[in-house]
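The structure that follows is given in the form of structure tokens.
Removed from the display is one protein chain of the complex; every other protein chain stays in position.
Entry: subunit A
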Amino acid sequence: MGRNQISRRRLLGAAAAAAALPALNACGGDIDPQPETGAPSGGSGGKEKITIFAFLGNRLADMPKAFAQDYMSRHPNVQIDIYEDSNAVGYPKILAAKQTTPDKPLVNMGFFNSQISAQGDLDGTWNTLDYAALSNAASVSDTFRRPNSNGIGIGADQIGIVYNTKNITTAPTTWADLWSDAHKGKVTLFDYWWQVVFMAAKLNGGSLENMEPGWQIWKAKAGNIRTLVTANPEWQQVLSNGTADITSCWNGTGLQFKADGAPVDYVVPAEGAIAVPVYLQTVQGNTPNQQEICVDIVNEMLSPKWCQMWAETAVQTPANSSVSLPGDLAGLPGFRAENVAKLISVDWATVAKQNTAWRARWDSDVKANI
């Protein structure tokens, strides 16, 4: 009996101590990082392991996957894993890893859109690149270089209008079609699509710094929205089955919907589409060895071969000026010279800074009134 008593006490004591550990840890703020051993982090047969973040869906991971196979065949000491997710869902996880285990980033590098790239600048997520050390960067125009050298562009998508060609016989021509009475109850948007608010503001005397006219318009016209979607398949479904007829959408995504058989098409509004460069970023917390490999990967991805594949599979304008677009892409509205000339540039740093305030307005002025 006596033995049992001691044993139980010990057991309870150990349990209490174990339960208290995370609480104490949380009280102390961030979890201590893993000790740096200097050994390759992969642990997969001595290979250096690199995880690349790629966009989820459609053919957006085709190029990273093909590149990884090619790179690993030429560098047997490197193992590349592809982490597929949307930027919106994946970035908070990267940030969480940065806060909890700063020396063990969730991914070592990846593809990130302009908004997340700007958010990462604020959070100190990216490493600075030395453009002079990237031989292929010489063919990349200033449009795809970032002022702070955090990452470098590989291509650019654009945001315009996608519509159901069965239900809308005359293609939309202007951003104002989205808030026109003609499409009342037939608009679908991705949840928190500030771009339409920006365009409403821009067409009514506002700007990125003064979004008020846009908020007023969408507050009054929130009834135009039939549904807000949260994922690409849902977006494709509501546009295909006629629940909604018109949306503001990425060129690449809209054309992928079309390629999948959805009765939709992408149009560039008369005022121009919004340019959205996609950047290759390397992540803070990489070991020097990992960073060296990442920089090498970034450089190789910028080469004409891989940049062209990215442009074709993601349906984007390539960053490398020596890449020639295939004929079927060059003929698309988004790639025509007159439309490229009209592309609207956005100050993504402002977007990242205003993100919280705009989201709150989106909720209270748009979402609450649909």
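Keep in mind that, in the parts below, a contact is a pair of C-beta atoms (placed from the backbone, for glycine too) under 8 Å apart; a residue touches a chain by one contact, two chains touch by 3 or more; residues count from 1.
Here is the rule we use: contacts and distances are computed from a predicted model.
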Quiz item: The complex lacks one chain in this depiction; which UniProt name from "4Fe-4S dicluster domain-containing protein", "Ubiquinol-cytochrome c reductase iron-sulfur subunit", "Ascorbate-specific PTS system EIIA component" or "ABC transporter permease" does that chain carry?
Solution: "ABC transporter permease"
Self-check item: Candidates A:T51, A:Q79 or A:Q119 - the one touching the absent chain
Solution: A:Q119
Exercise. Have a look at A:T143, A:S180 or A:T243 and name the one touching the chain we're not showing.
Key: A:T243
Practice problem: Kindly state which of the options A:K65, A:K342 or A:R359 is in contact with the chain not pictured. | Solution: A:R359
Quiz item: Where does subunit A touch the missing chain, residue by residue?
Solution: 1, 8, 11-12, 15, 18-19, 21-23, 25-27, 29, 88-89, 91-92, 95, 119, 122-123, 191-192, 225-230, 234, 237, 241-243, 352-353, 355-356, 359-360, 363-364, 367-368, 370
